[in-house]
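Yeah, one chain of the complex is gone here, protein chain that is, but the others are all in their spots.
The block that comes next holds chain A.
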């Protein structure tokens, strides 16, 4: 039996790095400090060797690589998608592969915080780290997100609860405001809950900006929120010492999308005329931030990239996975550590069922189930080392507490990369 301390959990963008695992016979028998989601990730993972499959039949690794390479090299418009639950090292070789075969490459960002990327490019972003928030922030605004469910330890480790260098009393020294359409689990634990009408985030943000500039609104309510309450909220934001707006898919998945987020960023910019303020997207998958980082280093763009002309072109709405699949454009699909069959609109899913697909994933997802070629791989941070970026863009090194019995995502991608060059 061995005890492995300070393991990083890769379930969500919090990347909690204080997990303790008890390991017996190369199996995780006890998980300490993790949230329910983190425990599920470690306890649910079976590290045993599993052979790759082609058309549902187990085959030797070289045969699966040959089939995958043939599919990709014979495609006229291949798409590489996913990347948010794998290491930076695997992401890097995915971009190299996309360039080699002239593919489109897109990450799960496009159905998560892709619109946030567009907003950042439009007006910029006031950044900070979770460490700064822990030590300094006395006002936390959660807009369109529900961290008590999606990022369960965010409150405890980084935001609402911890005592910090200038926040000696922890929760008592911080004010928590939740803005949402529904009274979520997070809203129930807030000091102030502002319930807005669905689809009115943009209007409410514009009204807040107007009030911040001292304008008088003739409307008595905006988006279902009394103007008086918005005025009180503006006063709270202006008078804090260090405020942060965390925001989620309540802004990016609804009407307005990137325009909603642009208003958050520009509100934060205005607030910095009065006090210190930042904004931070609540990134979902463990290394979705890394996917944006790697593609930005290598291509200049964070997602929705196409290499068919031999150089990277950026096209949200054109080279994004949902558009390429529902528009019936991509003719082959390589999915890395993601499950579009579970998370894409039905029309895109129906199309995936009709084109050859390759899936690289430690867990047999719904997409893996229908894949032409499936590679069961090691899981980053469990039986495979690597690097991942936390939601505040801080990179962390991942250990491999279990002995590895499968190929890593990186090894499979390297083999495919060599394979397509030979085709």
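Structural remarks
Quick note on the criterion: a contact is a pair of C-beta atoms (placed from the backbone, for glycine too) under 8 Å apart; a residue touches a chain by one contact, two chains touch by 3 or more; residues count from 1.
Quick note on the criterion: contacts and distances are computed from a predicted model.
This figure omits one chain of the complex; the name its UniProt record holds, of "Formylmethanofuran dehydrogenase, subunit D", "NADH-quinone oxidoreductase subunit J", "Oligopeptide transport system ATP-binding protein" or "ABC transporter permease", is "Formylmethanofuran dehydrogenase, subunit D".
Among A:54, A:118, A:334 or A:358, only A:118 touches the chain left out of the display.
When the full complex is taken into account, the listed residue touching the unshown chain is A:326, out of A:129, A:227 or A:326.
For the options A:69, A:84 or A:146, the residue in contact with the chain missing from this view is A:146. The chain omitted from view is touched by exactly one of A:5, A:165 or A:183, namely A:183. Residues 36-37, 40-41, 43-44, 106, 110-111, 114-115, 118, 146, 149-150, 181-184, 187-188, 195, 197-199, 249-250, 252-255, 257-258, 303-304, 316-317, 320-323, 326-327, 339, 341-349, 363-366, 369 are the ones on chain A that touch the missing chain.
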